[in-house]
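Here the complex is missing a single protein chain, while all its other protein chains stay put.
So, subunit A:
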């Protein structure tokens, strides 16, 4: 119990800690290594899978180094058409747009469902 890590460290940044740390890989061109602090597979898998859809991204993979470390590491390589950092930013904003569509579609379908069910109960 006494050496258990505080539970909020899974999602709360330490004082002065950056959310994302970027480091260019000096051995491979157009490749950067991102450390996402206080994030997990929810974001790691989401970003990696979506980065694979971009033509300019030649490499994207993430790992959670250790289950007790509340961070994941994302490596992104591109063909030079876009910087790795811009690819990640672009990826995030594209997913936000997709989520907006999901939200709107869900709202619409819920309304339709309520109307359909309302009609049913009136008919019977």
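Just so we're on the same page, a contact is a pair of C-beta atoms (placed from the backbone, for glycine too) under 8 Å apart; a residue touches a chain by one contact, two chains touch by 3 or more; residues count from 1.
In this section, contacts and distances are computed from a predicted model.
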{"item": "Per UniProt, the name of the complex member that is left out, chosen from \"DNA-directed RNA polymerase II subunit RPB3\", \"Probable electron transfer flavoprotein subunit beta\", \"Alkylglycerone-phosphate synthase\" or \"ER-derived vesicles protein ERV14\"", "value": "\"DNA-directed RNA polymerase II subunit RPB3\""}
{"item": "Selected residue (touches chain absent from view) among A:4, A:68 or A:96", "value": "A:96"}
{"item": "Residue ranges of subunit A at the interface with the undisplayed chain", "value": "7-8, 10-13, 16-23, 25, 27-28, 33, 35-36, 39, 41-43, 45-46, 48-50, 53-56, 61, 63, 65, 73, 75, 81-82, 85, 87-90, 92-114"}
